[in-house]
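Here it is: the structure, laid out below.
All protein chains but one are shown in place.
By written order: A, B and C. Residues from 1 in each chain.
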Amino acid sequence: MKNSWKEECGVFGIWNHPEAAKLTYLGLYAMQHRGQESAGIVSLDMQSAGQPVHRIHKSLGLVADAFSESTLAKLTGSVAIGHVRYSTTGDNSVVNAQPLTSELLSGPLAVAHNGNIVNSSILRTALQRDGAIFQATSDTEILLHLLAKHPSNDLVSALTEVLKNLVGAYSFVILAHDRMVALRDPLGFRPLVLGQMKSGSGLCYVVASETCALDLIGAQFVREIEPGEIVEISSEGIKSSRFTDGTEVAGQANGQTNRKSANCVFEHVYFSRPDSVVFGKSVYDSRKKFGEKLAEESGIEADVVIPVPDSGVPAAIGYSQKSGIPFEFGIIRNHYIGRTFIQPAQSIRDVGVKIKLNPQPQILKDKRVVVIDDSLVRGTTSQKIIALIRQAGAKEVHLRIASPPTTGPCYYGVDTPQKSQLIASQNSIEDIRKYIGADSLAYLSEDGMWKALSSGPERFCAACFNGEYPTSLKGVETKKNTDQKDKSQAKQI
Amino acid sequence: MKNSWKEECGVFGIWNHPEAAKLTYLGLYAMQHRGQESAGIVSLDMQSAGQPVHRIHKSLGLVADAFSESTLAKLTGSVAIGHVRYSTTGDNSVVNAQPLTSELLSGPLAVAHNGNIVNSSILRTALQRDGAIFQATSDTEILLHLLAKHPSNDLVSALTEVLKNLVGAYSFVILAHDRMVALRDPLGFRPLVLGQMKSGSGLCYVVASETCALDLIGAQFVREIEPGEIVEISSEGIKSSRFTDGTEVAGQANGQTNRKSANCVFEHVYFSRPDSVVFGKSVYDSRKKFGEKLAEESGIEADVVIPVPDSGVPAAIGYSQKSGIPFEFGIIRNHYIGRTFIQPAQSIRDVGVKIKLNPQPQILKDKRVVVIDDSLVRGTTSQKIIALIRQAGAKEVHLRIASPPTTGPCYYGVDTPQKSQLIASQNSIEDIRKYIGADSLAYLSEDGMWKALSSGPERFCAACFNGEYPTSLKGVETKKNTDQKDKSQAKQI
Amino acid sequence: MKNSWKEECGVFGIWNHPEAAKLTYLGLYAMQHRGQESAGIVSLDMQSAGQPVHRIHKSLGLVADAFSESTLAKLTGSVAIGHVRYSTTGDNSVVNAQPLTSELLSGPLAVAHNGNIVNSSILRTALQRDGAIFQATSDTEILLHLLAKHPSNDLVSALTEVLKNLVGAYSFVILAHDRMVALRDPLGFRPLVLGQMKSGSGLCYVVASETCALDLIGAQFVREIEPGEIVEISSEGIKSSRFTDGTEVAGQANGQTNRKSANCVFEHVYFSRPDSVVFGKSVYDSRKKFGEKLAEESGIEADVVIPVPDSGVPAAIGYSQKSGIPFEFGIIRNHYIGRTFIQPAQSIRDVGVKIKLNPQPQILKDKRVVVIDDSLVRGTTSQKIIALIRQAGAKEVHLRIASPPTTGPCYYGVDTPQKSQLIASQNSIEDIRKYIGADSLAYLSEDGMWKALSSGPERFCAACFNGEYPTSLKGVETKKNTDQKDKSQAKQI
Partner (left out) sequence: MKNSWKEECGVFGIWNHPEAAKLTYLGLYAMQHRGQESAGIVSLDMQSAGQPVHRIHKSLGLVADAFSESTLAKLTGSVAIGHVRYSTTGDNSVVNAQPLTSELLSGPLAVAHNGNIVNSSILRTALQRDGAIFQATSDTEILLHLLAKHPSNDLVSALTEVLKNLVGAYSFVILAHDRMVALRDPLGFRPLVLGQMKSGSGLCYVVASETCALDLIGAQFVREIEPGEIVEISSEGIKSSRFTDGTEVAGQANGQTNRKSANCVFEHVYFSRPDSVVFGKSVYDSRKKFGEKLAEESGIEADVVIPVPDSGVPAAIGYSQKSGIPFEFGIIRNHYIGRTFIQPAQSIRDVGVKIKLNPQPQILKDKRVVVIDDSLVRGTTSQKIIALIRQAGAKEVHLRIASPPTTGPCYYGVDTPQKSQLIASQNSIEDIRKYIGADSLAYLSEDGMWKALSSGPERFCAACFNGEYPTSLKGVETKKNTDQKDKSQAKQI
């Protein structure tokens, strides 16, 4: 149960479907876990009044609340892109809601972005010096400015040129007046997949952050968009090109010459839905293998294995199957929890955790309990959960974390606390154990993680675990300072 | 995953807590699964302006949406009762939202009701003949009318007299101007528990439909309110009495002389939260034992056991543990599903099921799959789920139902389809199997269910499974006719 | 500008029009000034599912906010009644919103009420003693109870019997399952008119509190419903009867033997829209004549006559025409004022008045100003207005009130302050003049008022001016005590 480690986006695009906006809505629905603060859809109606028009609807809130039958009905056209977002600032975040839209000389342009531009503050300052205006604080706006300054008639050419300046993580879905473009950064930090389905009038193409969005709308998974690849879909069909040959990646960190890609390993640890296939692997399967590996590495005699639901479930199943210790739902999660919930004053301890998670004495009483969580960031929530498990009568509580200690912040599109608040960056495992009140604590080793993934650090970014940032971090410090100011308002439940 | 079998209510009451309304809000939050159509709280402020006053807030929608900080702030006083409701009629159901309130000569009276009065149409007609006005269609209003006609100064005396007329299922929490009363019908169909906690100014009493509500607010479970018991809480403390001696229960069905109680077995099968203790038993444990028993009775060779989440989970764990076949989450549930969701036109098959449930090919492909669901009512949803599992590549699909065939409608507070729509009332198991498209289908036997519960039909009402209705059904037909008219508007997703 | 004297209702009914609910909506729109707290419509659909059904929608707020296209679309049927209400209590007033609805043995019954039952507390207590339940605090509910106790098959017979018990003011529009009934109390306190228009399928009948509602929907005014008359409209056409012969009116005050009726004179002074014809007279015309009479009685040398807009406008025109002093809009009213408006702290004096009314220095500077207002209740607003006029530079300010001093509270359907807060009941005119800060102050004489109306106290109720209450006030004291408690929460802007 992560509260302080938040994915910032999910993106979606669909080309050539009579219900484009509705399917985008469903796709966003399926990826709601990637961002709950705002949702937006921009459709392209190429038939409207003789010239192509963008129809836009963005709103704060969950997908189900952001759209109604009538707002969807206004998003006419057979092409649409969409976005769900977790935003870190409060009041005016609707200006940051995506897709970002703008009016260029060449026509309307809308962009949906998952990721984070590491050198955005440098690019932003340069653009501002040159007279650019920023409406919002999102780094996505930089792409619009760079494109505006390369007013090629050919969007892909312009992108090829412009993207050389960006350092960082990005999966973009872009909608122009006559084409849709999907692309990933040269290292492929964030996922982006291509799917297709039959449509009344031929073939319909779909792009989405996760395969679960394809599943829901009944589209077939075709393949991942490759790192450094631009996929362009228009009335002339689908075309692929590359904006980098891979040998020379903008801003790639020194000394990582053997790196093939930098897929975010945390997508497998926590972010993605377990039923998605991400970077070619089943997320559920990865998590289950993390649990199995954890059982191998840090097995302990116990009576029951319980997950912290929902994210710890697959790892707990894996741990149980490997260790032979029975799996039980020793903590029940209340899924009715809404976005807002009114806290009573001082009278109830830890109601914020208990409103979601209720340990079951009938399972835990007098038992030696292995608790499986996906990761451990600050330690405050784990401390409360362990206390509740003890109140329920557990004899021993052994916390097993299905990923390595998180020691470094992410600069690639995840909203993480500062390093100083990452408990594992400042404390020994034994100190953490004491702090959270467990009888024993173990993390999955980094090596175990790679084995579970049948892969290694040359393919994944695991900077949050091992500090090996795949790109230069130039520009990050300035940015972090600004962010911290903004984020001081962000609640942490 | 039940869509057509709905619990109608959860009730809550708290006496002597400075944050009475907020704790009621939390208690209702914990019992949200018992009713999602409306929520209401009535507080009792005994200090206000020199005389006791009821403060009322009721609203359609989920608890989190029905109340805000400011509406809760207006519910002053250290006593409150609350209610969540599933309602069957559309437009004006806020008039049916509970607690029902009224102004009697003796002062304000509010009632929260879980259950159903079987002879309500008879009582209602008699009261109307006598000049009574009914504002709403709820049978709860009958209690208010009967009490109004017994204007004793002593609420418990009046209740003792009045309740003799009611046949059926009811757990009531009643708030007068100076006391709170909680009671259960003579057969104890619906659950109701008593808890307590320390409050600044002494002891605080809590009553709730389920123990999960006590857990959340940190109250200790004391005991169940007994069938036929009236618990009265006032400034003079807590008093218990009985309105029936048990030997002569109003409307009890002929020939059921050995009956001790008629606890609704469906609370264990489906309604209650798994972390609640209901009728003295852990619901999670019951469900797990149903699964174990099912494995004993109808085991089959297979590669994987998967639940239909969430309600099938404990039984699937039990089945897996007993059979030794590995348990996996082969279907992933999206918990972000809101109350409303906009269907696309014809383009996507079964999106209504897929929006919630996504089968995982990586787990199911080429496997012999045992699917565990808690019950099977109409069969339509099961048919769709099995089709999705086959699309995901399963080699064989064996559906196991962790309860007996449902053959009879409920008249005790559950919104069930008519008998003709209960697939098991009209078809053989083999016919059902064909209809839903499973390779095999088995239900838990009634006997297996009793063994799992270590109990029997003398204690539980299992009329929906065995047709043995514990009370006279006189008056039911009239009522059902009316209900059917009303319910024709109810959606069935 | 009256802030503390509020009409409580407007009623409307329409029979035999394919857009019955929409026309009711418009009729309520036209009568919005009669009640801004809640609005409601009940339609009668006689074709629905083989039996007549009431469709109900009630909501707090203005008519325009209370109804949407979709809520109106649900109010099917060719018959409807509606109600706008000013309510005095805060939080839960939606239970008091009208039409009140109930389910009687004979079928659904809905009532819309304008007026006030003087002896309601007596009747209420008697009914409660007899076991009746009151959902709301409105006295309208009494009629439902009395009817429920006379379950005649003939609604008009039952009414004829039942209404004998009611003392006070009432115009009722009642909707049964097969007929609509409109009636007025024996003295005809509150207005109610009958209109008609052509409808596709014959003749359409309309009843409304004011003729402006007929005007808007294009209906022809036929006549007033008479005091003591019951008009019954059904598929058999329209029938009139009387429930009192006039010689013996329930509760009529002793010694008022020459009284013919008790039409509320305040309808002409303030409540009704100026474009309505009420009790057979144009309201605009009455007010203008009040102003003329006032000029005759209390003329003064001055440079300009200005109204307190909007209610003082016709009287000011009359005063100007009679006196020859020019009429100007010396105070401009901002009509965009919404229901809520956020006050700044202490920094601005009298912003509550200024937000609505802005005096114009260019008209008032160095002028001798006659200010015309319709009535003067507490004096606090007048004091502020006069201060603003002086700030605008007026040399002299002469306040002229187009009605007599208000010295008594109303018990017939108007929400008035207690007698002690009516400034004229406690103070001499000279004292009031000093308090409000005018150079001179004069009221219209009662005799002048009658002359302006070409009528007299045998026809109108002017109890608020002359203390001659047309009915017994038995029961009033109890009621007022209760009311005062309730009203303590009511804001006074």
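Heads up, the rule we're going with is that contacts are C-beta pairs under 8 Å (C-beta built on N, C-alpha and C of every residue); 3 or more make two chains touch, one makes a residue touch a chain.
Predicted model only: the values in this text are computed from it and were never measured.
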{"item": "Partner chains on view for the chain not depicted", "value": "A, C"}
{"item": "Among A:H145, A:K356 or A:K384, the residue in touch with the chain that has been omitted", "value": "A:H145"}
{"item": "Selected residue (touches chain absent from view) among C:E296, C:D310, C:E446 or C:E468", "value": "C:D310"}
{"item": "Option touching the unshown chain, where A:R55, A:K260 or A:H335 are the choices", "value": "A:R55"}
{"item": "Those residues of chain C which, in the complete complex, touch the missing chain", "value": "17-19, 22-23, 25-26, 29-30, 32-33, 36, 62-65, 67-69, 72, 212, 215-218, 273-275, 277, 282, 284-285, 310, 313-314, 317, 321, 326-329, 332, 334-342, 344-345, 347-349, 351, 354-355, 358-360, 362-363"}
{"item": "Missing-chain contacts mapped onto chain A", "value": "49, 55-57, 74, 91-92, 94, 101-105, 125, 128-135, 137, 141, 144-145, 148-149, 151, 485, 488"}
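Criterion: only the chains that are shown with their structure count from here on.
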{"item": "Chain contact topology (line, ring, star, complete or other)", "value": "line"}
{"item": "Reference chain A; chain at largest CA-centroid distance", "value": "C"}
{"item": "Chain ID, smallest distance between chain and overall C-alpha centroids", "value": "B"}
{"item": "Centroid distance [mean C-alpha coordinates] between chain B and chain A, Å", "value": "37"}
{"item": "Whole-Å gap separating chain A and chain C, where each centre is the average of the chain's CA atoms", "value": "60"}
{"item": "Cα-centroid distance, chain B relative to chain C, in whole angstrom", "value": "47"}
{"item": "Numbers and ranges of chain A residues touching at least 2 other chains", "value": "none"}
